[in-house]
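Of the protein chains in this complex, all but one are displayed in their positions.
Per-chain residue numbering starts at 1, and chain names A and B are given in the order in which the chains are listed.
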């Protein structure tokens, strides 16, 4: 019987909150990685890798709990989709950070800092929207966060396209062009995954309100 | 009670039909974008962006309806998968169109026109297959459309591989090679998503016939 119900003190909503905190921390680390230059880039990328591993653990716990829980507080498929997308955010941030170090990019272009900033703003909104899930009393506020996350995703997409077009016209070093293009695309995928999270949350709000 | 049932006049099948119409229109716009050259490329890419936004709205309506509907005419997960894949088709077409303009490709290579033609043919078949879902009386015809969509996906894949191999051997400008390769891959993903739609429809036909 005990197996059917998650312990009150750490249910699905706590797991979502925990992983959202990791995501916020990782986006801040990524901003530091870009700001502080080569010397400390490796330190920050290791921190992000560590946060990504912690995220994997939470995802694993969530999936285990999902398979052990008979009655879930929200739809099973929504829980599954949410945790997958939240975990994706960390994976793509980590992929971008590792490549930044490995490719020895050095000085980050302004557009990349801009995207890192957008990702951090999205992460904070994801955290707030996720924290509302447990009681759904602030549903109007949650919906506003989701709309804003969507707007930020469009902004990230615009920055990406402009940055890549600029690379093609201005960057003489074709190797550097390929490296930076890849990192930009990974960062844009981060904001795509934030949008996916927002879409799941919106659906849940609609269903339960 | 009223919330449980979708209004007759605009249920899931209508939403699928609406988005299929947008897809057909977008594939035709993309053909025009390639045919008419730089001057009007921007006009067509803006039209495709607009169709993509309309598609987002329909997807959003579908997800909302899914969360508000207790008993659905076909499996919930099939509805979810179908609308996601249909929406993907528009997203990838839009991504290809935006890049074509942004990268200032200019003259489209013949293989790209060929892929755009294949995508338009797939879109028309998707529309017909989708329109059969509401009564499933023409299931044999629907299955034929799905087989043909699969065949076209293989054809698109063959064109892609040949085109990219040709780029590697013939295209002297490495920037142009990278740009065109990316657009080809996006167009091939369009036909992949058409195939995904066909696979879901086939499953539904099998289940309900």
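Note that a residue touches a chain if its C-beta (ideal position, glycine included) is under 8 Å from a C-beta of that chain, and two chains touch if they have at least 3 such contacts.
All figures in this text were calculated on a predicted structure; none of them were measured in a lab.
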Option touching the unshown chain, where A:54, A:72, A:98 or A:131 are the choices: A:98
Residue of B:89, B:178 or B:194 touching the missing chain in the full complex: B:178
Interface with the undisplayed chain - residues on subunit A: 63-64, 66-68, 77, 80, 98-99, 102-103, 174-175, 178-179
Interface with the undisplayed chain - residues on subunit B: 77, 161, 164-165, 168, 174, 177-178, 181, 199, 202-204, 206-207
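Here is the rule we use: only the chains that are shown with their structure count from here on.
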Euclidean distance of C-alpha centroids - subunit A vs subunit B, Å: 27
